[in-house]
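Note sheet for the following structure.
Here the complex is missing a single protein chain, while all its other protein chains stay put.
The block that comes next holds subunit A.
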Amino acid sequence: MKTYYNPEDLKKFGNIGDFQKSMADKFFDYYGEVFKEGALTAREKSLIALAVAHAVQCPYCIDAYTVDSMEKGCDEEQMMEAVHVAAAIRGGASLVHSTQMMNKVKEISM
């Protein structure tokens, strides 16, 4: 069956350098640096990544950061709360734009 998303393709992520090596190398170096233990712990970064994965709705990232969060000792409740953060920001981002709608309504109403 042909699908746009194939779980096996996640393993091929590293191959993006086949078409453009120097940029891929820079990206993966940067990526590795970002997820290192830093001012935020690797565990905190993993939960942020999990939340962002849901916000950008990337199935590869959702798989990858579900496993990564579990490896880093997060439990189901923490992971679901991270997704709620993404959902709240997405929902909030829509709703806060309603102020623009409200402004416009007021502007053109008697």
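By definition in this document, contacts are C-beta pairs under 8 Å (C-beta built on N, C-alpha and C of every residue); 3 or more make two chains touch, one makes a residue touch a chain; residues count from 1.
Please note the rule applied: contacts and distances are computed from a predicted model.
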Choices "Radical SAM", "Phosphate transport system permease protein PstA", "Molybdopterin oxidoreductase" or "Amino acid/amide ABC transporter membrane protein 1 (HAAT family)" - which one is the UniProt name of the chain not shown: "Radical SAM"
Footprint left on subunit A by the chain that the document does not show: 37, 41-43, 67-68, 70-73, 75
